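In this view, the complex is presented without one of its protein chains, the others remaining in place.
What follows is chain A.
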Amino acid sequence: MKPFRYQAPSSVDAAVEAVEPMGVPGQGGAFLAGGTTLIDLMKLSVATPPSVTDIKNLSLDGIEEADGEVRVGARVTMAEAASHPIFLDRAPVLSDALWKAASPQLRNVATLGGNILQRTRCPYFRDNVSPCNKRDPGSGCAAIGGINRLLAVLGTSESCIATYAGDFANALILFDTTVETHRAAEGPRQIELEDLHVLPEDHPERETVLADDELITGYRFRLPDWARRSVYVKARDRESYAFALASAAVALDLDGETIREARIGLGGVATVPWRAREAEDFLKGKTVSEETGLQAGRIAFESAQGYEHNAFKIPLGRQVVAKAIFDAARKDVSGSAGQSEGAN
């Protein structure tokens, strides 16, 4: 690990002042929360920040709801959020996406602010040797012609096919979430979660619209009553503690067996958190059935491009979408306010 300076300021203002941006993505100082991605990458010398700014003393805590809006602090841990009643009961897809990710030890420290910014698990990015446009801009992409079984089929470019590795963002994106951030000179701003990540295109080293000195401080979103009818289906190589081969976050607004509105997020298959809007539009007014679900899956993967070892993700992903729609439709929401769906 490269030497670095460590600081733990006690206010957001002090933290964004202290972080030492360098103007080149990945070259400047880094914010540190749970550390489960950053320290891992620092051990591999893939991340080599000259300084680390630990935000442990910032009061970015708590999950609260006021005036129908949920606000979540960026330092809330995955474990804390997964078991919070608002996540568990009101939008199970959010809780599912959290407890089906990582391991209990990691979830106890990993924060929601850092989780959204989780880096790819592309083996060529992590090996610190192979050509990789994300790690070393302009060096090429070893993954496209390499062992790309775990890599993306949606949102790829000729420069990069690295999968966005997270789960939580694929669920949070269903609820039109706003990300709250803070910068040194500019102060606070708000970014729609759907606009936070950027496609790799010709510059895969740029992963988000965040500035180097910009700190995520929290999230805000509204949960419709029917968010209770939501699931996160995650297909993976082993039953627990593995990254998604394909995953789908689905929430359904049902009128009997008819779909009023559907929201679909995809994971494990795309370069960024992915909202399958065409498939959502298709489902409007349709009756829940296996065929409807599979057709939505086909639409969700219409623009997908498979590579030598990962083309299986396309048929797998279609079926994961279908299963998630089916599971959401069959979800028992009795005993919760989800029963009064007809009330709109």
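Convention: a residue touches a chain if its C-beta (ideal position, glycine included) is under 8 Å from a C-beta of that chain, and two chains touch if they have at least 3 such contacts; residues count from 1.
Please note the rule applied: contacts and distances are computed from a predicted model.
Of the names listed as "Peptidase family M48", "Xanthine dehydrogenase YagT iron-sulfur-binding subunit", "Pyruvate:ferredoxin oxidoreductase, beta subunit" or "Amino acid ABC transporter permease", the one that matches the UniProt record for the absent chain is "Xanthine dehydrogenase YagT iron-sulfur-binding subunit". Checked against the full complex, the candidates A:Ala30, A:Ile63, A:Val93 or A:Leu106 give a single residue touching the omitted chain, namely A:Leu106.
Residue A:Val52 is the one among A:Val12, A:Val52 or A:Ile144 that touches the chain missing from this view.
In the complete complex, the residue from A:Asp40, A:Asp89 or A:Glu201 that touches the missing chain is A:Asp40. Within chain A, the residues in touch with the undisplayed chain are 1-6, 8, 32, 35-36, 39-40, 43, 50, 52, 54, 56, 79, 102-106, 108-109, 240-241.
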